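One chain of protein is taken out of this complex; the other chains stay put.
Right, chain A next:
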Amino acid sequence: QGLKPVVSTESPPLIFGTTAKLATDLPADASFLGKNKVPDLQKLFQKADGLPVHLKRGVPDKLLYRTTMALTIGGTIYCLIALYMASQPRNP
């Protein structure tokens, strides 16, 4: 089966195949964070809003992306400066 672009209004089995035993079918275990949030997340990430997957969650994604970009671009500039300085002849 290929990609299913439309949000499925049925339960998750459509995505993973009908023969799989789902965790939600299992007896709930009181000892762990029991609620299965996967169907909600599936709906969220399959919204047809045109956003790429790395920004799909909105603000937290944007912040993390911008921080990474700042670090890498800034670091590259610092790297070039350091390389320029290191290539200058030094007297012992």
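The criterion applied here is as follows: a residue touches a chain if its C-beta (ideal position, glycine included) is under 8 Å from a C-beta of that chain, and two chains touch if they have at least 3 such contacts; residues count from 1.
By definition in this document, contacts and distances are computed from a predicted model.
J.: One chain of this complex is not shown here; going by its UniProt record, which of these names is it: "Short-chain specific acyl-CoA dehydrogenase, mitochondrial", "Proteasome subunit beta", "Histidine-containing phosphotransfer protein" or "Cytochrome c oxidase subunit 3"?
T.: Missing chain, per its UniProt entry: "Cytochrome c oxidase subunit 3".
J.: Going by the touch rule given at the top, which residues of chain A touch the chain that is not shown?
T.: Per the touch rule, chain A residues meeting the hidden chain are 1-6, 15-17, 19-26, 29, 31-33, 36-38, 41-42, 44-46, 48, 52-54, 56, 64-65, 67-69, 71-76, 78-79, 82-83, 86.
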